[in-house]
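A single protein chain has been omitted from the complex, and every remaining protein chain is retained in its original position.
All chains are identified by letter, namely A and B, in their written order; residue positions are counted from 1 within each chain.
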Amino acid sequence: MTATTAISLPALRGAGAATTRSALAQAVPPLVVGALALVAWEALVRVLSIPAFLLPAPSAIVATLVTDVGLILSAAQVTTAAVLGGMALGSIAGIVAAFVVSLFERAASTILVLVAILSCAPVVALAPIFNQWFGASNLMSKIAVAGIMVFFPVMVNTTRGLLRVDPLHRELMLSLSASPLQLMLFVRIPGALPALFDGLKIGATLSVIGIIVAEYFGGTANALGVLIANTAALSQFEQTWAAVAAASALGLALYALVLLLERVAMPWHHAMNRT
Amino acid sequence: MSTTTLSGRRIPASAEPVSAPPRGRRGWPRPAALQYLAISVGLIVAAAALWEGYKLLGAATGGKIPFTDLPLPIASSDLAMPHLWTIIGALGAPASSATSESLLSYLLGETSVTLREAAYGLLLGSGLGVLLAIGLRELPMVSRGVMPWLVVSQTIPLVALAPIIVIWVGGLGLPSWVAVTIISAYLSFFPVTVNTLRGLNSADPIHLELMRSLNASRLQTLTTVRIPSAIPSLFSGLRLAAIASVIGAIVGELSAGTGLGIGRAILSAAYFYSTGPEKLFAAVLVASLAGVVFVQIIAIAESLVLRRRTQ
Partner (left out) sequence: MTTSPTDTGVATTTAPAISLRGVSKVFSTSSGPVHALDDITLDIEPGSFVSLIGPSGCGKSTLLRVIGDLIDPSEGVVEVHGRSAAAARKARDYGMVFQQAGLMDWRTVRRNIELPLQVQGVGRDERRAKARQMLKLVKLEQFEHHRPRQLSGGMQQRVAIARALSFQPRVLLMDEPLGALDEMTREHMQRELLGIYQATGTTVVFVTHSVSEATFLSTDVIVMSPRPGRIAEHLKIDLPAYRNDETRISEQYFAEEAKVRASLHSVLDESRRAA
């Protein structure tokens, strides 16, 4: 007994230290590749003197980001608001729908298949309808598109998570004559969290795509998607690329936010992956 | 009951339920086709009832939320929400006053243009994706540097590059459908690469050890162990890619001035919305159904391939 303690405790600590070290080692190659790609891009543009309409140099894009910071930030602000709105709306609706569907265990798997099929529809095509309903310059018309795109992965994943109960846990709870509510609280919901967050991660990516595309269909001039489309049409390519960079940063930041939330909500998940 | 044959006895599989499903809750049987049909019809009827019910509610309360003075979030007028029969009816009517072609046949024609571009894009993108995945798998050093960027690239909105790609292709003097195909291809490229690579790396270690003990070449290991074990995740990548390729084609059409395709048709229906709102809804309906059918073709291929495997 004491022997197991003596072995397992340092082993745990050792594993923690090893991951910190290997995390550093893992970060080096991609950073090198990233830096090399940037340098090669810059060199290529300068040496071959590629015109800006084909590909502006990274330095030129950064310079534009700096000079047009006001324009891009204000456009990013509008888009960010829409993205967050779409995430909130879509995930709340998805979670509520998942709870409702998981109540009907018999029909749930059929409903899930149908919803998964439905989710293959190009939701972005709905953008013009929402533009008509809410007005193209109304943020709601963009939020609705992103919301629907987020809804599907969150709903499908959460429902699967709620339905997938370890048979052992089910038997254990039955032997304790636990109520369905207790099964939900103690087993189903915590067990569904990983699936829910997987859905949110997909949703985070889709919401940014949804908003940008919805903005291509028309909207306030002051939004990243509109800015990208308009500056490309006007041949202001440094601005186009700067806006693309801003949109990418937004996508990354949103994804990181979901990862952070995941870690806060499921500390055991992190500990589990570490060991 | 006791089925004894000449060749041998058939004993029912162990009657001991190892982790017995309590109280006859023994996994759901594969939902029968009938159940699918019933629930699909139920959902469609429910959606239709919701639509028309909303319109009735709006008509009854004068566009207000019941018991309040607040307007409904979406106007229930025939301009904002045409009756379903108007939308269906519009599909049979001529597409415009200048032609006798029905709206449905016009939309299907435009959709086929879009789906063709999406299919080319999917083919191109997934082909490149599989090749890159194999390359990354066989060159682990490169993979360690590139893989994180591939993962990151999935979190950024690649559609944002669409207008730029249209310019590039135009600059090369190529027809604009090429731009649409390329946009569609690079959107479908990433999910295929990432999923295939994951699949190639998920090969059973026992099989890999077996191949090593047989002194098999890398190529042999790749073709006999790694690629077969990558098929399921390749297909899940393909399904995501198919969805992305349709979105890519529609977005490409918006950015490129092709004048053809369902994306353009939706845009022009939106432009002439006030003279015929039902046309926009009809176009979106056709586009959505076409997208679903397109992706389901991949799903059906997947189930055929994977079913043969489990038999």
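One rule holds for everything that comes next: a residue touches a chain if its C-beta (ideal position, glycine included) is under 8 Å from a C-beta of that chain, and two chains touch if they have at least 3 such contacts.
What you see is a predicted model, and the numbers here were worked out from it, not measured in a lab.
Here the missing chain is touched by one residue of A:I61, A:A136, A:V187 or A:A204, and it is A:V187. Chain A residues in contact with the hidden partner, per the touch definition given at the top, are 1, 4-5, 8, 12, 166, 168-169, 171-178, 182, 186-187, 190-191, 193, 266, 268-269, 271-272, 275.
Just so we're on the same page, only the chains that are shown with their structure count from here on.
Per-chain CA centroids place chain A at a distance of 18 Å from chain B. The part of chain A that touches chain B in the complex is made up of residues 26, 29-30, 32-34, 53-54, 105-107, 109-111, 113-114, 117-122, 124-126, 128-129, 131-134, 167-168, 170-171, 174, 204-205, 208-209, 212-213, 216-217, 224-225, 228-229, 232-233, 237, 240-241, 243-244, 247-248, 250-252, 254-255.
The residues of chain B lying in touch with chain A in their complex are 19-23, 25, 28, 31, 35-36, 39-40, 43, 74-75, 80, 141, 144-149, 152, 154-164, 166-168, 171, 239, 242-243, 246-247, 250-251, 254-255, 262-263, 266-267, 269-270, 273, 277, 280-281, 283-284, 287-289, 291-292, 294-296, 299.
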